[in-house]
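One structure is given below, encoded as structure tokens.
For this depiction, one protein chain was excluded, whereas all remaining protein chains were kept in their positions.
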Amino acid sequence: MNHALLILTLLLCPLLGFLFNGLRFRSQNGVLAGTVATLAVAISFVCSIMLYVSLLQLPADARVISVRFFEWIAVGNLTVPFGFLVDPISAVMILIITGVGSLIHLFSIGYMSHDERPAKYFAYLNLFLFNMLILVLGDNLLMTFVGWEGVGLCSYLLIGFWFTDSQKAAAGMKAFVTNRIGDAGFLIGIFILFLTFGSVNYADLTDLVPKVVETSWMGPMTLATLFLFIGATGKSAQIPLYVWLPDAMAGPTPVSALIHAATMVTAGVYLFVRMSSLLVLAPLTMQVIAWTGALTALVAASIGMTQWDIKKVLAYSTVSQLGYMFLAVGVGAFTAAQFHLMTHAFFKALMFLGSGSVIHAMHEEQDIRKMGGLRKYLPITHMTFLLGWLAIIGIPPFAGFFSKDEILWQSFASPYGNKALWAIGAITAAMTAFYMTRLMALTFWGKSRFGKDTHPHEAPPTMAIPLIVLAILSVVGGWIGIPHVIGAVLPGHPENYFGEWLKPYLTPAPEVHGSAILEWSLMGVSIGLAGLASWFAYDSYVNKPDRPKRIATAMGGVYRVVYNKYYVDEGYFAAIINPLIATSKGLWLYVDVNFIDKCTYWATDLVHGFAAFIKTVQNGKTQSYAMYMAVGIVVIVTIALL
Amino acid sequence: MQINFGLIDVLLVSPALALFLASAIPLLIKVLRGNREQNSFATLIYGYLGIVVAVGMTFAMMGTERSAFDGALVFDGVSSFATLVILFVTAASLTFSSESFSTNDRQFTEMLFLVLNCAVGMLTVAWSNDLIVTFVGIELFSLCLYMLIALSLEERASKEAAFKYFVLGSVASAVMLYGISFIYGTVGSTVLPEFLAATPNLLMTNRLFLIGFILLIVGVAFKLAIFPFHSWAPDVYQGSPTPLTAFMATGVKAAMLAFFLRLMAAQAFTVERFWPFVDTLQWLAALTILVGNVAALRQKSLKRMLAYSSMAHSGYILIGLIAAGIGGASVLGAAGVLFYLFTYSLMTIGTFGVLHLLEGRADSDLTLEDLKGIAATKPWLALNMTILLVSMAGIPPTLGFFAKFFVFSAAIKQGLVWLAIWGVVGSIISVYYYLRPIVAMYMESAVIRQDRVELRPLSYFMVTVMALLVLAIGVASEPFYQMVLASVTVVF
Amino acid sequence: MIWEAIGFYSLAIFLIYFAYKTISATNPVHSALYLVLTMMGLAAIFYNLGAHFIAGVQMIVYAGAVMVLFVMVLMLFDLKAEIRAFTRGMFSGLVKVMAAGVLAGLVIGSAKNSVVVVETGAPGQMQAGVDVSRQLGILLYTKYLYAFELLGVLLLVVAVGVVAVSRMKGGTHAQR
Amino acid sequence: MPSAEAMLNIGLSHYLFLSAILFSMGLIAVLMRKNVIVMLMGIELMLNAVNLSFIAFASQNGNLNGHIMVFFVMTIAAAEAGVGLALAVAIYKKYHELNIRFFEHLRG
Partner (left out) sequence: MLLSILIFTPLLFALIVALMPEGKWVRPTALVLSIGHFLLSCLLFYRFNPTSVSLQLVERIPWVPTFGINYFVGIDGISFWLVLLSTFLTPFVILASWTSIETRARSFHACLFILLSATLGTFLAMDAILFYTFFEASLIPMYFLIGVWGGARRLYATMKFFIYTMAGSLFMLVAIIALIFLTQEQTGQMSASLLDFYKLDIPFVANSFMNAQTLLFFAFALAFAIKVPMFPVHTWLPDAHVEAPTPGSVILAAVMLKMGTYGFVRFVMPIFPDAMAYWAWLFMLLGVVGIVYGALVAMVQPDIKKLVAYSSVSHMGYVILGIFALNIYGLTGGIYQMLNHGISTGALFLLVGMIYERTHSRQIADYGGLAKAAPIFAIVFLIVTFSSIAVPLTNGFIGEFLILLGAFEANRIFAGIAVLGVILGAVYMLWAVKRVFFGEQSKLVENALAEGGLDLNARELIVLSPFVVLIFWMGLFPGDFLHWSKASVDHLMQNRTQYELNIEP
């Protein structure tokens, strides 16, 4: 099959699905809408696999399929083709997106079965996938930006899906605007790159960029990557723009799974993996990225430990995991970042869907304090969730372990990394284990704390199947990227397939100087920490339910600050949004109405005053008029005679 | 001693003769028939007849430059142009008068007599080549106007207006005459060419001549309502019956401008000794524009507003006059003046005609209130008024725009950029009050009026003609401008 | 020469005095009479300047006809002496007087140092031995014929106009 | 002060002085008198002053244009006086008042 046609099919299926559902958005027929949408994505998934196979058939160092449909923008030196690029990096992405996407679509059929506007929902979802595919497939920065904004747009629509609730609509808007801040940075990054190197195509950029490491903050590469990173902080919810993601949980849960866990939020990571050859030339940016990622991971994890809303916990967990990925990017471990992106997509999507299943079962209840003991009622959900939990806290051999460990090791040993970064990473890992176990304990284990009129019921098969598939992936997903040290001791010496796959297309991870023993021992430390934290959480929340409260009281102010998410939202409101609105009102009232308009009024008043003066001078007295004449004559004659 | 005049001189002045005869015949008839007023339409026909003959004679005599009565009168492009304008406005205002409540009564014959002889005076001024003749002409039309205003049936203000005009006009004539006496004394002659030939030299050496020259210009400026000699204009325009306001606002200016242009032909402004005065004159132009436009902003009475606006137009014309006077490409300035004069006459006659058509009683003084909702009841009239006002504001493609364009062009060409900019500022102010009547007509709801106004077909026709001319000549101004240019090139 | 000076100055003082009385007399009739005297003084000066014809006309037309008209009208109104001759307003009065004074001053100042008589070959050049009145007549009926006729028209117009104005509603000869 | 000789040697300028003084007196009458009739007299005075100036110049210049002018001015002044008085009569009949201050209705 022709590659162009394949890519076209890949892209158009979701778009057609969107159009199909969008044009009959009033339809109540959720099954039809869901089936069409799911089929569309499934076809895309098939296309992705076919593309992957096509890539496999190419030699290892020339696995690039590039298709340009038409010139999109051509002005001056700027030529932006409407072109797509399938290489190992984007191949991984499209597989994840369409794969996880089709599962989540499937899940949504059941989840949205009682909604008023299922067709609209699936339309948005398909549109999102379309945009996400453009994002990852675009062969230039501008195409990426198209998808970048497009997914933001769909995110806006989906978060505000239940728009009659003003809060949810506000959350959508917050997401879009926050993303827009990042997008503005992204734009500037594009400008700098284009004006410095004269192209926005990835291929050209890789060729054109001088292979010289920049050491100045003002160098074009450093500036450009920094601005691109601002874009990434918006999209991928990093400090300081992460605030929208927790609010984004206002949307339907499958949306959170698809957009705010598996795909969209990882776009930033994808971008830097894609741009790795540039990034390594700007070590200062890498430092910034690494530290931002690490801090985000830490802060988000700490907030996650205190939240009671099941989706909020998962949201902060997502932020935290994204922090990991950026940490990996920052230390030059691009493979690890991409790897973690993938595994995270599996287990986080799983957990979100699981939480969706829980919420569905609990009739839209999201507070974990009102759950507990759901293991009995929701066995499948519990089982799958359990596997996800094991994956995220990094228990070998679950998927999360391999990717996370790779990141921690690189942040310790890479020349870009250092011990502090590793320490933060490790602490975060422990915190992750804590809050995830806490979530498990409060939701599924222990006694049930919900009212008698609530009768949780297991999800229908359309919801169960995706859970199971994802659970399997969460288990085995990591096995394709087994680190060398582990692979060495395993039977059959499985190679790091994932690393090999990406290797020719990524700037190779820097030479790691560290012995295998060190790696093993660090691995042990992190697993140990995670285990300890998990046990502590289990103990606290299942066996001694009053301990958390005691600790919270003991922590006092610190707990309150963390519980209130460090008052970041409030801070933004106080420092930026409210002053902005006040300023705007001031500008309007004092500059527009009271100054510029007043100035014109002053001018007219002046004229009118002068007119009034003339009217008084024109007093109707003949002799006064004669006097004006006489005085006028005298003055004119005097001037003329002088 | 030679007596060097003949039939040709009589033929040359025949427009004036025709007017006089046409004015005398109905009066004679009236006297002979025992002082009984004739049908006003018949009287009007006599007037038209005289005007038609006058126009015909003017056309017949046009083309070559001639002088009559031993050089006391001159017939060249400027004078024929002014003649035609004067005859045109006379015809128009006679038409309005015959249908106006305030002028058409038992004394319409006398009225017509005065108007036509007034026109004779104006023609004389336009033709005169001798200060003595000029003065007599000025006095003739001034006295006619004083009495015409007083003749109005409109009781409230016309007497006052006439008296004010009389006193101030007489003072102005006295001043002008005083200036003429100095000119006569220093030049030794009142003949215009001699006076103008001696001007550059005398301006340098003789202060008395300088004063004389200035006083002469003051006299002219009074008639043109140039600041600070303008104060009479609003009061008199407001107090006069509308047809006559139209007449004196246009005819007087036509005559005086022809005379002024002759003065400017001397290029006296190029004399260095005269520069302070030239500067002053520029300031007067600027102030005239400013005061005219600003004062018009706050007028309730539409006639008064138009009076101020016509004062502002005088200011624009003065810009052209200065441009014509300072040497260099004077032709542009002079052509601009004549073109503006024509434009101004059309617009003023037209607007006053509309006001006249809206007047329901002898002593009505229309305000903006009276215009409200006209667009609904009299759409065609409102449209005409709109075209005329838009033209007055100088918005293309109407004639008013081109008039301003030519005057500003001349000013810029002559380096008087600041005056052009000042004129522009004035135009901006003027837009406001020119638009207000439009606002009232179209955008505000009608007020119920008591007095029914019957159809006045002749006036209606005249107004329509004005509006259409304003549009048509505006779109095709070139042939007309060429004509004007040709008529001034002889003088300049 | 000295007699000429004495004659001029006495006439000048006479003129200025009566002119002053004209403009300051509270009774308009007195004003009119003083004006007649002023006109007569002027006629004398005209005579002195060699304008005999004009002097005569001045006596007849002005002092005779015009001033009689004035007095007639004043009698018609039956005016009494006024309490104040001038309109109110200290400041404006001052300005008015000053304006008039400065104007006179400017003219006088200019006249004093810049009267240059230009000899021209104007047609009106006085020819020795020919009567001034005859020359005047010739000029009037040749060069200024048009103006002269116009003057006639003017007088006719004024006659007609004044009658018409007087016949107006509220006029002296109103018909209704 | 001008010299005695200049004072005694009566010439054109003396007549011009006289004319200027009379002119401004006439002007003052127009500017300041309450009574409209006296204002008209002021105008007559001004015209007479101008006549004086004309005659003086004429005798100096030795041509007759000045005389013609004066002749015309006199006629016109007479006509003007007629018109002025007619107007005065007209307004007197209307307002029964000759005080100039009563005619200030048109203003602004």
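The first chain written gets the first letter, and so on, giving A, B, C and D; residue counts start at 1 in each chain.
We take it that contacts are C-beta pairs under 8 Å (C-beta built on N, C-alpha and C of every residue); 3 or more make two chains touch, one makes a residue touch a chain.
Computed from a prediction, not measured in an experiment: that's the story for all the values here.
Here the chain not displayed is in touch, across the complete complex, with A, B. Contact with the undisplayed chain is limited, among A:Ile181, A:Ile472 or A:Val485, to A:Ile181.
Here one chain is not drawn; of B:Arg66, B:Arg273 or B:Lys413, the residue touching it is B:Lys413.
When you scan B:Ser23, B:Ser427 or B:Ser459 for touch with the missing chain, the hit is B:Ser427. By the touch criterion stated above, the residues of chain A touching the omitted chain are 25-26, 70-76, 78, 142, 145-146, 148-150, 153, 156, 160, 163-166, 169-170, 172-173, 176-177, 180-181, 183-184, 187-188, 190-192, 194-195, 580-581, 583-585, 587-588, 591-592, 596-597, 600. Residues 390, 393, 395-397, 401-402, 405, 408-409, 412-413, 417, 420-421, 424, 427-428, 431-432, 435, 438-439, 442-444, 477-478, 481-482, 485 of chain B touch the missing chain (whole complex, contact as defined above).
Methods note: only the chains that are shown with their structure count from here on.
Between the Cα centres of chain A and chain C there is a gap of 103 Å.
Per-chain Cα centroids separate chain B from chain C by 30 Å.
Looking at chain C, residues 87, 96, 99-100, 103, 106-107, 110-111, 115, 117-118, 120, 122, 124, 144, 147, 151, 154, 158, 161-162, 165, 168, 170 sit in touch with two or more other chains. Counting partner chains per residue, chain B has residues 132, 136, 139, 143, 147, 150, 155, 163-164, 167, 171, 182, 185, 188-189, 207-208, 210-211, 234-235 touching two or more of them. Against chain C, in their complex, chain A makes its touches with residues 623-624, 627, 630-631, 633-634, 637-638, 641. Remark: chain A residues 607-608, 610-612, 614-615, 618, 620, 622, 624-626, 628-629, 631-633, 636-637, 639-642 touch chain B in the complex. Residue ranges on chain B touching chain A, taken from their complex, read 163-164, 167-168, 171-172, 175, 207, 210-211, 214-215, 218, 222, 227-229, 231-232, 234-235, 274, 276-277, 279-280, 284, 290-291, 294-295, 297-298, 429.
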